[in-house]
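One structure below.
Heads up, one of the protein chains got dropped from this complex, but the rest are sitting where they should.
Then we have chain A:
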Amino acid sequence: MSHALTPAERINAVLRPVPTWLVYLVGALPGIYILVGITLALSGIYDVFGNSLGVDPARTIEHWLGELALQFFIATMLISVLRDRFRLKLIKFRRPLGLLTFFYVVLHLGIWLGLDIQFRWAEAWSDVLKRPYITIGMVGFLLLIPVAMTSNNAMIRLMGPVAWQRLHKLCYPAIVLGGVHYVMVQKVWEAEPLIYLAVILSLLALRGKRLLP
């Protein structure tokens, strides 16, 4: 009891009582806003968005959701780096952040299919096969499905911690594919997607040997 609290210990003390449901709720708010907004707008009840989404609202929402997915993904991956390098105990927030990542990836994909390509399945399928940035994004999504499906205590018990942890290393290739997808969507080399990709690669570098399966 004699030593003064380190900054990390102070942060841990502040965050310890924060319940995970609050992370789920706050994190899901933008997605809920978009889902409710689209539902109300499409049913003609109320135009929630007004002019705030610009001339091409579907594309704006699509891009916004993609960025949110990447932001949550980076936050998720940051948790173990903060634990290993700075002794921050945020591990209980990792699952909510990870599942929110998947939530935004699914919404991003849903908006592309529904509002952008408008369920023209033949065109959607040929896009997945022929457009490298869409192929890459789709592979990233597929890798995340088993990860999201096993993000619960029952699956950890069922699989055993070793196999479970190995499966969840799929997040590493998935986040890289997400970052590359974002860079490739642009027609020219843009700063923002490159910054995202640089952050992602730095995070992975900090994981060191833990990257290996």
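As a working rule, a residue touches a chain if its C-beta (ideal position, glycine included) is under 8 Å from a C-beta of that chain, and two chains touch if they have at least 3 such contacts; residues count from 1.
We take it that contacts and distances are computed from a predicted model.
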| item | value |
| --- | --- |
| The complex's invisible chain, by UniProt name, from "Sulfate transport system permease protein CysT", "Protein-methionine-sulfoxide reductase catalytic subunit MsrP", "Stage 0 sporulation protein KD" or "Cytochrome bc1 complex cytochrome b subunit" | "Protein-methionine-sulfoxide reductase catalytic subunit MsrP" |
| Given A:V23, A:I38, A:V81 or A:I175, the one touching the chain that is not displayed | A:I38 |
| Contact residue for the chain not shown (choose from A:T6, A:T20, A:Q186 or A:S202) | A:Q186 |
| Contact set of chain A toward the excluded chain (per top definition) | 38, 41-42, 47, 49, 54-59, 61, 115-118, 120, 123, 126-127, 130-133, 186-190 |
